[in-house]
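For this depiction, one protein chain was excluded, whereas all remaining protein chains were kept in their positions.
For reference, chains read A, B and C in written order, and residue numbers begin at 1 within each chain.
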Amino acid sequence: MSELRYRDALGAALREELHRDERVLLMGEDIGVFGGAFKVTAGLLEEFGERRVRDTPISENTIVGMGVGAAMSGLRPVVELMTINFSLLAFDQIVNHAAHIHYMFGGQVRVPLVVRMPQGAGHQLGPTHSHCLEALFLHVPGLLVAVPATAADAKGLLKSAIRDDNPVIFIEHESLYGVRGEVPDSEEHLVDFGRARVSREGSDVTIVAVSRMALTAERAAAVLADEHGVQAEVIDPRTLRPLDLDTILASVRKTNRCVIVEEGWPHGGVGANLAALVCEQAFDDLDAPVARVSGADVPMPYSKPLEDIAYPHEPQIVDAALQTLGAAGSR
Amino acid sequence: MSELRYRDALGAALREELHRDERVLLMGEDIGVFGGAFKVTAGLLEEFGERRVRDTPISENTIVGMGVGAAMSGLRPVVELMTINFSLLAFDQIVNHAAHIHYMFGGQVRVPLVVRMPQGAGHQLGPTHSHCLEALFLHVPGLLVAVPATAADAKGLLKSAIRDDNPVIFIEHESLYGVRGEVPDSEEHLVDFGRARVSREGSDVTIVAVSRMALTAERAAAVLADEHGVQAEVIDPRTLRPLDLDTILASVRKTNRCVIVEEGWPHGGVGANLAALVCEQAFDDLDAPVARVSGADVPMPYSKPLEDIAYPHEPQIVDAALQTLGAAGSR
Amino acid sequence: MGAPAKADVARLPEPDVAREWLATMTLIRRFEERAGEMYARAKVGGFLHLSIGEEATIVGSARALRTTDYLVSTYRSHGHALVRGTPPEKVMAELFGRVDGCSRGRGGSMHMFDLERRFMGGYGIVGGNLPIAAGVALASDYTGTDEVTLCTFGDGACNQGTFGETLNLAALWRLPVVFMVTNNQFGMGTALQRHSAVTDLRRKGEGLGVPGMSCDGMDVLDTHAVLSWAVERVRTERRPVLVEAITYRFRGHSMADPEQYRTKEEVAQWRERDPIPAFGELLLGAGVLDERQREQIDADAVARVDAAVQFAESSPHPEPDSLYDDVYVLDRARWGTYSVKTTDPQAHPSSPAERQRDDAAQAADGADEIPQQMSDALLLGEEAT
Partner (left out) sequence: MGAPAKADVARLPEPDVAREWLATMTLIRRFEERAGEMYARAKVGGFLHLSIGEEATIVGSARALRTTDYLVSTYRSHGHALVRGTPPEKVMAELFGRVDGCSRGRGGSMHMFDLERRFMGGYGIVGGNLPIAAGVALASDYTGTDEVTLCTFGDGACNQGTFGETLNLAALWRLPVVFMVTNNQFGMGTALQRHSAVTDLRRKGEGLGVPGMSCDGMDVLDTHAVLSWAVERVRTERRPVLVEAITYRFRGHSMADPEQYRTKEEVAQWRERDPIPAFGELLLGAGVLDERQREQIDADAVARVDAAVQFAESSPHPEPDSLYDDVYVLDRARWGTYSVKTTDPQAHPSSPAERQRDDAAQAADGADEIPQQMSDALLLGEEAT
């Protein structure tokens, strides 16, 4: 085990996979000479050279599309988009092409492409640079979607993503890059897609939280325990496609209460999707409606106090959990 | 009242608004000389000339972006995208620009833009031309989203959309273009956004169905009544933003059962969103889990028999409704 | 037509090769004519975009490639599959939506594919294939081979953002790709001069670092000569080139196009330059072909297409339970839920009674208001009434 920043865990995953497999190459805006807008790729150009680590022009749709073509031809490209907001420029290549090519050509060809990008608010980057858009990707069959919250998952999931034969949307979080965590040293430390992480066990309420919110939820769970005597079980799904619904359902069957926490928009978000699934599959086990805590349904404002209230913090999670408990027996 | 095809009702709305308001103009690929890929705009070039009805190059992102700029400057552009699948090329202008400009510039400027486009399967157009993507748009604050199912709504909602000061995503359905329906003749026949249409009253189960599925659901309701003695209430929300949740909830409070029907993908779809909202708001009124009927979670295949089973027909809706009834009292 | 110009004869390849070109153009023509008939008989669904009139651009360019080179096409790609050697049977079966189709019935007319023959696909999104072709070329470059990728697209596609993005990147990274604009004078119903400010499409790469040239796309010899030069230049100099092939689409954009955007006279004029008879005459005049051989070539093409239709007819439809196959590559132990099945495909109507009810319902909602064989017409808004 080593203590690594999330950013460096990602960098280590890239470095190891570049070493392991000659077919892996990186492409993206300012990932080379500049070292990456968030420095995830720092040092890799120096180590692997211009053939494997490629600075691109600002042409998101084409960068991703070239990744698709290269992947179809046997390479394993990892494309970095500077933030998830710019992935909207590449949405055609991601959805109409990367996601559907394997199916539409009858399984003849594979698209082992990884598209990495960070999301998230908290740094006053305003309405064009702050959104959490995982819900747009989880909607699309053919994509895998990872949302790592810890350094260990960042590394293990990224390595798995690069080795996977499906196109993977790999969503990092800007506020996590500096967070340290224990990371297994082994070059074969892989984290499987479709296996949730139970970061805290508890019997009173299940809290499912994605991306950065997994950490916020853990802190909320500590408050619930310390101040309210409530034992929350905290689940980080790690990947939204595939989804480890079994782990979530098992927990809900135990706690009979469920709170879902996401940073993105509520209408048609991750929370709506999980709430629908949980209500469908565990209806008789629920003692209260599934509660959702989400980002506010607004473009992210620049103003610090407005931004602060536009995405969830512990108090909302604590409140939501207490509400599901207050509702117990009310039916 | 006149009996009009859905297509012609849309054409009439465009014609009337072009006459009424000099600021209205149309832009899109092949809407003029060709008369529109689906002939909605047929005859308008001849009637209004090249200034008001503009054929564009194949440049989706720029066509929408020009619509944004023109709308900011006081025009009321209506942009046609040939199908919703191509809107993914314009996703940046739709989300990062059209949806957010009013908010991000502090309310100083408005974007009264309408983006019209059809969606839907049924004609073997395969994996790049058949998807239903309303869920991608309803996720985004700042957009209004309309999904008219009848000729009268097509006309009335389109006229309202053109007169609205917000950017509107106006989603038509390819299989509805030929369907006839009664349409009020008045040039002031407007259908308000945010008011659902109850197309059939019933007390046993609420069926909420969007876009083309609203008609499929009506037929399923007839089968439920005729063959199973079940009285279904069928609700077409008409618009997904704003959403007339009140009408849906009132119905669920009466029937205690709810089925949601959509043609698009299930993961993070319209159904997930509505199911989450209904479960949250009417938890204690539900006698069975909210059931969802949706398109299959696959890129739409070309093969006729595969396409047939990849989107919902009446039997699935009937089954889902019966299931919610069978589940009654099982709690 | 008289005796061929000496210059033309001098440009002729070996007789065998010349005859093969004629045979392949003829096969493509006959194949597409038959596909059109099959469409009218509702054996083929969806859209059907024919390249009738453009065969010289297809054969002239593809024959400039080695078998190890790659070809990337658009939704108008039957000919591109055939010229690469995909059996007509598999192409026709794809049009029929059958399991033996070259995309297993999943893609249809717009999405042909043949990995083995390095035909890297037809794509339904205008402009979507350019970055993909550049990616294929990147892989060739990365692995140090001397393969070249030929990427074809239409005049209308030059206006798509990917055009500028991809040409710049290909020039910057010196990727071995030939960009070929099949300029058939229209993007759907929009004439070239109504969609592009610059109509001399060779020039489209000037600001992007990609030199351009043109060829006569009605002349397989000229197309072949120019493309051969371009392909070899790209192979050795490793810089992309843009080639405009000037041609004309004889048929509508797709099957039900009323073609109000052009005159019958214009079409007739271009039809006089039909590349297949023109090349046939040239070969006859040059003594490379006799009348009997010419008829044989045509008869062979027709027979081959007959066989293709028979094969397609007898190939089964995909099984319902294959619906979820190949959404994902699932080749080792897997966890989690990949797909959400809120409707079970097996549960869809299958009994005759249900099927009948469903058909009636379809009719009521307008999908089948019009006979099946006119479904394209419906989609294009032209109704049977």
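By definition in this document, a residue touches a chain if its C-beta (ideal position, glycine included) is under 8 Å from a C-beta of that chain, and two chains touch if they have at least 3 such contacts.
It should be emphasised that the depicted structure is a prediction, and the values quoted were computed from it without experimental measurement.
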| item | value |
| --- | --- |
| Visible chains in contact with the missing one | A, B, C |
| Contact residue for the chain not shown (choose from A:109, A:249 or A:298) | A:298 |
| Residue in contact with the excluded chain [from C:165, C:216 or C:298] | C:165 |
| Residues of chain A in contact with the chain not shown | 5-7, 29-30, 33-40, 42, 55-59, 61-62, 85-86, 89, 122-129, 174-180, 212, 215-216, 219, 223, 265-267, 271, 292-299, 301-306, 308-310, 312-316, 319 |
| Residues belonging to chain B that touch the chain removed from view | 25, 51, 54, 56-57, 59, 61-75, 77, 92-93, 96-97, 101-110, 141-142, 144, 164-166, 192-195, 239, 241-245, 277 |
| Absent-chain interface as seen on chain C, which is shown | 159-165, 167-169, 171-172, 194-198, 203-210 |
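Assume only the chains that are shown with their structure count from here on.
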| item | value |
| --- | --- |
| Longest centre-to-centre distance from chain B, chain (CA-based) | C |
| Two chains sharing the most contacts, counting C-beta pairs only | B-C |
| Chain whose averaged C-alpha position falls nearest the assembly-wide average | B |
| Mean-CA-position distance for chain C and chain B (Å) | 33 |
| Chain centre separation (chain A, chain B; CA means) in Å | 30 |
| Chain A residues counted as touching two or more neighbouring chains | 61, 92, 96, 103-104, 141-142, 241, 277 |
| Junction residues of chain C, two or more chains touched | 103, 105-107, 111, 123-125, 128, 161, 327, 339-340 |
